Structure formats: structure tokens, C-alpha cells
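Omission of a single protein chain aside, the complex is shown with its protein chains in their original locations.
And now, chain A:
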Amino acid sequence: MMDFLAGSMPLTIIPAFDCGRLSFISGDYGPFVATMPIQVPLWLALSLRQTKRCRLVPPPWLTTSYLQAAVDYEKDPANEAFFTAAQNPQDPEGPEIPLPHHYHEAATAILDCAAEDLQNPKSLPPLLSDLSYLRSSKSSLVLKRLSHTLESRSGTFEDGAPDVVYNMQSGWKSHEVQVFKGVTYKLMNTSHRIHYGGDTGPTGGGGGGGRRGGGGGGGGRRQFGGNRGRRNFEHRSNRGGKEDENIPGNGEGVGGGSQESMVDEDGLELAAVDEEELMEPMRMGGEEGINKFR
């Protein structure tokens, strides 16, 4: 999906054919005049390039100097925020140009398809991978900060979860978001469930009422049988600190003491809930009961 969204990024090409003005659904492009540069979206540029109908003009952000500046910025420990913009190497006096939102997807596609059109194409992949590595380590710092915030909140079980909004910084690009969100959603939804009970997430299932009100007990009782296995897994992972979750593991490890006691209560609660859950389908019929055995 990210590659698809990256496709609408504008890019300059030099067509090798002549053509009048063409009207597409997303806009008009043309007239195409051979050897005259024209701006088209990325998807069109790549499709023309693959049939050798054009040559790509390297975009200013996909150059060694720009990417080097980006990497230097990210490496500097004083810069906590993400890199956003740097000097355009083709226009040194002009304004700074920002790193495109889909820079990673676009760069991979361009290098794949039209590497010869770029200057110094061999130097670019290592720079790109450095950049994405540095940015993802910055995003894991954000994640650590987030999990610390969550721990510090662990003592407060008011009725209902607060509608807290967490500030991430600005400057996120598509690639870091993808890497970040997988772990983060799991972290947030799990911690929400541990602290406030009830179910979050589509695999949880019914009992919507318990979500806002009632702490662990009232909400927990409405779990489906199918959930038991999943909670057990999380139970273990909270204890152990799994390898594949080493980023949140650090955060949760630090506050391990408080969390573990939580999990113990949870564990006891699990035992109580199991029996209740077994009895439930016999007591109530209807959709929920059927769902249990699905």
C-alpha cells in the first residue's frame, strides 16, 4: 500500500517521444516533447521508464550530498527531532527542500528501475539504509519514552480509561511509521487492557460495556474463551521479556516490578475467569455464545 501511495509523488522526466496533452483522471499531463523535461507522477514515470520511453531526471533529494547531509543530521546526538529538510544541491542559493513523505519507497523504486539515470547510484543504497536505520533508532527512543510514560501512569486506575493523546514528534515519514506502528499498537492496546480491563482490538470481541467503566475485574470477565490463549502468551512475555519485543521489553523491564505484580493479579484473575467463561455459554445463548465456539 505504501508503494501505491508513493506513486503520486511528482517527478521530472525527459520523454523520448512526442505526444499531445493527455487527460487522465487525476489530471492533465503533457504535451510531451522529446528532450524537454516535464513533471509527471512517479507511477507514470516508472511505467514509461520501464518501456524505455523516457529518462528520469534525478530528484534533488536523491543525491549523495543531500542524503549525506541527512545522515549527518540524524547522527548528531544533539538533534532529537527527525531530519526534515536540507539544502537543494542543484540550487545552492535556493530554499531548503524537505525529504518527501514516501522517500524510502520512491527511492527503492527508482533505484530498481532507473539506477543509470542517477548520479553516483552505487553510493545511494548505503546512505539510504543508514538513514532509515538512524531514523528507526530515533523512533525506538520515542517508543521507550512512551512506555516510560505508560508505566508512570500505572498506578492510576480511575473509572474508565482517560482519553489521553500522546504527542509524537512531527517529521515522521512513511517508512518509519510502518516500522514503528506494529510494535506500538500492540504495546498500547496491551497496556490499556492491563490497566483498564475490557477488550481492545478486533480479536478481543464483545462485552463493549466494560470498556469505559469498571477496572480489571468487571471488564476481564467478559473475555472470550478464545482470548485465553492470547493472554497467556502475553502473560509469559511480560514475565520473560521476549526477544522479538526487545524494544518495549526494555521499557517494561525497567518498570518490571510494578508490571509483574500486575500480571500476577492478572494471572490469578485468569484462573477465576476461566471457570466463569466455561459456564457462560450455557447460561447465555445468542450470538456471543456461538462466537465462543467459533
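Definition applied: a contact is a pair of C-beta atoms (placed from the backbone, for glycine too) under 8 Å apart; a residue touches a chain by one contact, two chains touch by 3 or more; residues count from 1.
The definition used in the following text is that contacts and distances are computed from a predicted model.
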item	value
Undisplayed chain, where the name is taken from the UniProt record, one of "60S ribosomal protein L6", "phenylalanine--tRNA ligase", "6-phosphofructo-2-kinase domain-containing protein" or "DNA replication complex GINS protein SLD5"	"DNA replication complex GINS protein SLD5"
Missing-chain contacts mapped onto chain A	1-2, 4-5, 7-10, 17, 19, 22, 24-27, 41, 43-44, 47-48, 51, 53, 97-98, 100-101, 146, 161-172, 177, 180-181, 184-185, 188-189, 192, 198-202, 204-209, 211, 284-290
